[in-house]
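One structure, as structure tokens, below. Some questions next.
Note that this complex is displayed minus one protein chain, with the remaining chains in position.
This part shows chain A:
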Amino acid sequence: MRITRARGAAVTAAALTLTLTLAACSGGSDGGSSDGGGGGDVTAADIDAALDAEGTTTLQYWSWVPNLQPTVDLWNEAHPNIQVELTNAGQSADQYTKLQNAIKAGSGAPDLAQIEYFALPQFALGESLVSLDDVGLSDLESDFTASAWEQVAAGDGHYAFPQDTGPMVMFYRADILERLGVEAPTTWDEFLTVARAIKADNPENFIASIDPGDAGGVDSLIWQAEGRPFSVEGTDVNISFGDEGTQKFAELWDTLISEQLVDVAGGWNDAFWRSLDSGRYAMWMTGAWAPGSLETNIPSTAGSWKAATMPVWEAGTPANAENGGSGTAVLAKSENKAAALAFARWLSTDSEAVQAQVDAGLFPSTSSIMADTDFLGATSDFFGGQAVNEVFVQASKDVSSGWQYLPFQVYANSVFGDTAGQAFSNATPIADGLTAWQDQITTYGNGQGFKVTND
């Protein structure tokens, strides 16, 4: 699950700024348990015992995954003693603002919440979430893809059950490439060649677009180029866009933008869908969760699309990144931690539960379904009968490790458009824009009590 709207983030940024500071102030005092993770009094045995407990426990669960209710119903039917109430408390940043407010206020927070990977460190560091390692669930690692498990890590613990992932995939209009007589690009060099071919054919058209307000999209492209601008160790944070991978990304996209091969324009709006519908854009590089949106918004292009793994920087050396995805976290202040952990574990690992979520459109995080022949073999008419899951699973396997998000990524993303985004919009060097972004979030991080360096 992923959200790309800068709009909502900007509105809530102000509120979040305030609440973040508040949370940082109170963070130290409410960590009653000595392990610092919160909820250390629960063990794996308690979680199993909760499944058979007498009486009825009701869990509050916040998630904005659409169509999740049928999955929750499966659980509620099978577990009359643990009833889960699903609430959509708002999308992405909206929900995080509410969650942060509720945690600060000490009441109104749910037992469990869906949290996107990029926002997880912020809540984990505030000691608001239960660490799976503290409750004896570290052995779940083998159930999930490597990148999913890595993305729920923050500091010395794992703070959520991976629910879905979004390995980057290149969705392209096969009809357009065929007409131009070019193959789908497998490297970024080929990408540039194809982009120029599209431009030469019709100056009005672009190979793709880039959203100057979408930090997540740019993060993914930097990640895919093996750039690692963020690193976090406790409260020591390093932010530097000077590394080789980031520079490679910046140079390529400087070229793409200066030659007007890509359109610098917002995503998810009317113009964006129209461009994908009319063939003005030939591609959309995004997470593997995208097919649902494509099928519903531009049904008239069904059959013309294909999916492929992302272009790579060096032929024969696969490298990929994630875009979006979220996990299910149990709140440290929950009074029903054992039951909440039991439900969250089921949601992410039970094969029936995972299948129900895949049916609802999520791209999974568990390793078992990635090897499932039914899953791999499923063909899609929208993609002209292609077995797209094979591509997605390969994309997931190729994700390179070591990417970290900032413990104030929600804020950082909200100011991306005003800093780095300007470089995209004005066709000035992207590296300079990234430096402006770096400066602003460094100042913010230091103001929040982190020790931020730019090495």
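Going forward, contacts are C-beta pairs under 8 Å (C-beta built on N, C-alpha and C of every residue); 3 or more make two chains touch, one makes a residue touch a chain; residues count from 1.
Definition applied: contacts and distances are computed from a predicted model.
Undergrad: The complex has one chain missing from view, so what does its UniProt entry call it, picking from "Stage V sporulation protein AA", "Protein kinase domain-containing protein", "Carbohydrate ABC transporter permease" or "NADH dehydrogenase subunit L"?
TA: UniProt lists the chain left out of the view as "Carbohydrate ABC transporter permease".
Undergrad: Looking at the full complex, which residue from A:L74, A:A197, A:A319 or A:A360 touches the chain that isn't shown here?
TA: A:A360
Undergrad: Pick from A:D94, A:E141, A:D201 or A:D432: which residue touches the chain that isn't shown?
TA: Considering the complete complex, A:D94 is the one touching the chain left out.
Undergrad: From the list A:R179, A:R274 or A:K451, which touches the chain that is not on show?
TA: A:R274
Undergrad: Which one, A:T43, A:S293, A:S425 or A:Q440, makes contact with the chain that was left out?
TA: Spelled out, the listed residue whose C-beta touches the missing chain is A:S293.
Undergrad: With the missing chain put back, which residues of chain A would touch it? List them for me.
TA: 1-5, 8, 11, 14-15, 18-19, 62, 64-68, 87-92, 94, 97-98, 101-102, 104-108, 164, 166, 268, 270, 273-274, 276-278, 287, 289-290, 292-293, 296-300, 324, 357, 360-363
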